[in-house]
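Yeah, one chain of the complex is gone here, protein chain that is, but the others are all in their spots.
All chains are identified by letter, namely A and B, in their written order; residue positions are counted from 1 within each chain.
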Amino acid sequence: MTESKAGWPLYEVFVRPRRGLNHVHVGSLHASDDRMALLAARDLYTRRNEGVSLWVVRSDAITASTPDERDPFFEPSGDKVYRHPTFYDIPEDVPHI
Amino acid sequence: MQDHSTQADVDDHVYLGLAEAAPGPEGEGRWAYGTGFADPLLGVDTALPPGVDGADLAACCLMLGDDALVLAQRLIEWCTRAPELEEEVALANLGLDLLGQARLLLTRAGQADGSGRTEDDLAYWREEHEFRNVRLVEVPNGDFAHSIARLLLFATARCALYEALSAHPDPVLAAVAARGVKELAYHREYATAWTLRLGDGTPYSSARMQAGLDAVWPLLDELFTAHPAELRAGVDPAVLREPVLRSLSAVLAEAGLTVPDVPPLASVLGRAGRDGVHTEALGPLLAELQVLARAHPGATW
Partner (left out) sequence: MVTAEVAEAVPAQAQEDRFEAVVAAEQRIEPRDWMPDAYRATLIRQIAQHAHSEIIGMQPEGNWLTRAPSLRRKAILLAKAQDEAGHGLYLYAAAETLGVDRAELTEKLISGRQKYSSIFNYPTLTFADVGVIGWLVDGAAICNQVPLCRCSYGPYARAMVRICKEESFHQRQGYELLMTLMRGTDAQRRMVQDAVDRWWWPSLMMFGPPDADSPNTARSMAWRIKRHTNDELRRRFVDMTVPQAEHLGVTLPDPELRWNEERGGWDFGEPDWSELTRVIHGQGPCNAQRVDRRRAAHEDGAWVREAAVAYAAKRRAEQSAESGHAEGTERPATAGQHAPTGEHTEHGEHTEQENGK
């Protein structure tokens, strides 16, 4: 395998925009090791003070659902309307609920 | 396309939204350059405190400011030439940090010496012999390993110096140094990480890294050689020699590299960078840096 093919592995970058919020996927980058990925993520994805915390993870470490699993994965919850608070009728005059 | 006009409106609107960005940390204005950034001098009194000699303080600020400016100029030369795009972004960040320090320090020098000269007066209108930077920062970049070796030496020593200076009696210098510690600590980590990768990477990279260290090591001593103005201003870089050398030796040992056994570069009649006696490399660097500004005296950019 030539050098150009065997470049640095791909990492996915997650930024916590500020305290109280989840880390959000912002993009990816190439790095030869975890520490380089973290530093590069800082340099690339927080140039404008966009975050207070960073995660990087090698892309090949992520296991993802496939589009064809969409129905078996995500359809079953569609009928579980009882998980939603509006499923339940509560009289208007009951406070704080 | 029946919905053509609707789309055009949406895009015009988006454009408008970009152009009229809302200010503040949550608004779109935070994307624009220079907003949402803390001014290190916010609330810092720029009056010269009693007991601080203006001329000596100015001399110190010039030395530190020139170091930062000249090294920033060298880092800028890497732009579009870095070994990988991620490094392009990283090297530009280092350059921007140093440029920011240079601007604050040169401005302080112009205040402290009473001349009222601005950062640009000092950067663009002084002659080579008036620059007070150490010779380490002015020598050409060489290859990536050579540049990393220079950065490792400079960042390690300057981080330690800024730590000491963050308690300086001059509140401006102290504030610049306090922010500089954080920036230089990052530069040191960046340079350390690359020293390890190159030193303990391939046989070729290890040889390049050792050659880079051998080339810049003779220039290290100047960072620990106190200038009389520094000593009068309460700054003695000589005390940093032992801890900085210890730190560098540890990095080189981990990288499988050898601490170069080379004597310091000689001075000229006892004078070196801090006295305005430089290598041949500084002249062309300044000629390039200053050429446009000097072609238009009095112009505003």
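Just so it is clear, a contact is a pair of C-beta atoms (placed from the backbone, for glycine too) under 8 Å apart; a residue touches a chain by one contact, two chains touch by 3 or more.
This is a predicted model, so every value here is computed, not measured.
**Student:** Touching the hidden chain in the complete assembly: which of B:77, B:128, B:189 or B:275 does that?
**Tutor:** B:77
**Student:** Among the options B:205, B:225 or B:279, which residue touches the chain absent from this view?
**Tutor:** Candidates B:205, B:225 or B:279; residue touching the omitted chain: B:205.
**Student:** Which parts of subunit B are in contact with the chain that was left out?
**Tutor:** Those residues of subunit B that touch the unshown chain are 1, 7-8, 10-12, 14-15, 18-19, 21, 28, 31-33, 69, 73, 76-77, 79-89, 92-93, 95-96, 99-100, 102-103, 106, 119-120, 123-124, 143-145, 196-198, 200-202, 204-206, 208, 288-289, 291-293, 296, 298-301.
**Student:** Using the document's contact rule, name the residues of subunit A that touch the chain not shown here.
**Tutor:** Those residues of subunit A that touch the unshown chain are 1, 3-10, 12, 27-30, 32-33, 36, 44, 47-48, 58-60, 62, 64, 66-68.
Just so we're on the same page, only the chains that are shown with their structure count from here on.
**Student:** Could you state the distance in Å from the CA-based centre of subunit A to that of subunit B?
**Tutor:** Each chain's C-alpha centroid was found; their separation is 36 Å.
**Student:** Within the complex, which stretch of subunit A touches subunit B?
**Tutor:** 8, 29-33, 35-36, 39-40, 43-44, 47-50
**Student:** Within their complex, state which residues of subunit B touch subunit A.
**Tutor:** 25, 30-31, 36-37, 84, 86, 89-90, 93, 189-190, 193, 197
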